[in-house]
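Omission of a single protein chain aside, the complex is shown with its protein chains in their original locations.
Each chain carries a letter (A and B) given by its place in the written order, and its residues are counted from 1.
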Amino acid sequence: MDDLGKHLAQMRAKPPLVHNITNFVAMNVMANVLLAVGASPAMVHAREEAAEFAALAQALTVNIGTADPAWGAAMQEAAAVMNDAGRPWVLDPVGVAATRFRQDLCARLLELKPSVIRGNASEVLTLAGLSGSARGVDAGDSVEAAMDPARDLARATGGIVAVSGPVDFVTDGTRAVRVANGHPLMAQVTVMGCSLNGVIAAFCAGQPRFDATVAALAGYGLAAEVAARQATGPGSFQPAFLDALAALTPEALTAGARVSAA
Amino acid sequence: MDDLGKHLAQMRAKPPLVHNITNFVAMNVMANVLLAVGASPAMVHAREEAAEFAALAQALTVNIGTADPAWGAAMQEAAAVMNDAGRPWVLDPVGVAATRFRQDLCARLLELKPSVIRGNASEVLTLAGLSGSARGVDAGDSVEAAMDPARDLARATGGIVAVSGPVDFVTDGTRAVRVANGHPLMAQVTVMGCSLNGVIAAFCAGQPRFDATVAALAGYGLAAEVAARQATGPGSFQPAFLDALAALTPEALTAGARVSAA
Partner (left out) sequence: MDDLGKHLAQMRAKPPLVHNITNFVAMNVMANVLLAVGASPAMVHAREEAAEFAALAQALTVNIGTADPAWGAAMQEAAAVMNDAGRPWVLDPVGVAATRFRQDLCARLLELKPSVIRGNASEVLTLAGLSGSARGVDAGDSVEAAMDPARDLARATGGIVAVSGPVDFVTDGTRAVRVANGHPLMAQVTVMGCSLNGVIAAFCAGQPRFDATVAALAGYGLAAEVAARQATGPGSFQPAFLDALAALTPEALTAGARVSAA
């Protein structure tokens, strides 16, 4: 990989407005994560304004965690705006295996070819049409098992697929890397994955998407490593993580990224 | 009471998926509380999927704090699924005295006979058909005043009723105990009661419900006591509380529980 820190520097040099249609659990934390990393967040989901707002944004995230039919329509309309503008959008198929509603919504969103799909192994397996063993929103499958389906999914969408796990896997269907940054405490805190979507979107705005996604994952995981050294549990981890994200420098990202070919 | 810590150990040995239809204020904190204590949370409220999702869960919580008619329908449908499966669900009648809408919704939910009802004294009094003096979502009545109505309510529903206060009261209509664990700082932090519902639900999954509810209340209050010793106010209390919940051991719960007959 090239110098990953430059993607952070470039994002901060012109902070992108990131439009998020995300779940209720994630909204506050995600906004704080985006502010901490140096981007400008907005949470806008009403169908009456989502597409209009998307036209103002440099990137979009779509998360089905607490969607309903009206939100689903807003997601599709906002994603279409980003596609027309050539701007990136990130799909998080939270718990897609759990209900028919989620599967139908994700099928419609997949037709819009997300720039980046980020999920755990079970979610990516489900999206790839394989039999995931998704249990609620947890990852029942291993990242390893999702690698080939992730490549297939990336080829089918023409975008990036990132599989979150103890070691992340990122592919564009041709290239593929592992990102080893992160800490087990992340799994004891809710919406850590959801909030990462925003960082990916911010990095992808105006930057090459595969490299930007890898940089976002490495930087996010690196901040978690720093935070974990100060935390005494999942509660104290959270403020420490935001502090670490705000303090993350391009140089530290470049030096600390643990990325290897896959 | 028997050895209360074993209920925590048993819950963690096979972490239950807890389905929550809870209010917007509580969602994030409640998810973090459930993760910290060792359970697996999911927040799912859309009517298009709530009942389908409930079938995957080992326990359900229903909280009327920010409900609307569509959510009310989803609550009833999900609760019916749990009843059919013989699985526990917890009702929190937040601020039920405040509006006709809340009273009507709670009346419908009461017909479904909640496994556990948890509320403050005013809310329990209102549910029991007495004249509560609920003011917003605060408790204007004393736990003492709600004890007999709580027993009546438990007999009427065939479930457990837990009244939160400086000293909690728990009854199944026959047995009754006081739980003295807790700390005044809990009342200065929002959704501490709402989040407790999830812990009760997690403990009740597959366990005797009266004992499990008592264990949940004692463990929760104990974690608050630990957190309060490290906190300098309601802000620092919150991360400390999650840390304490994650660090709580079955042995500490057994040793620290302050439960007495009522």
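By definition in this document, a residue touches a chain if its C-beta (ideal position, glycine included) is under 8 Å from a C-beta of that chain, and two chains touch if they have at least 3 such contacts.
What you see is a predicted model, and the numbers here were worked out from it, not measured in a lab.
The chain that is not drawn here is touched, among residues B:129, B:166 or B:233, by B:233.
In the complete complex, the residue from A:10, A:40 or A:142 that touches the missing chain is A:40.
Touch with the chain omitted from the figure is made, among B:8, B:29, B:81 or B:226, by B:29.
Where subunit B meets the missing chain, the touching residues are 23-26, 28-29, 65-69, 95, 98-102, 135-138, 188-191, 231-239.
Mapped onto subunit A, contacts with the missing chain fall at residues 17, 24, 27-28, 31-32, 35-36, 40-49, 52-53, 56-57, 238-247.
Rule of thumb we're sticking to: only the chains that are shown with their structure count from here on.
Subunit A and subunit B have Cα centroids lying 33 Å from one another.
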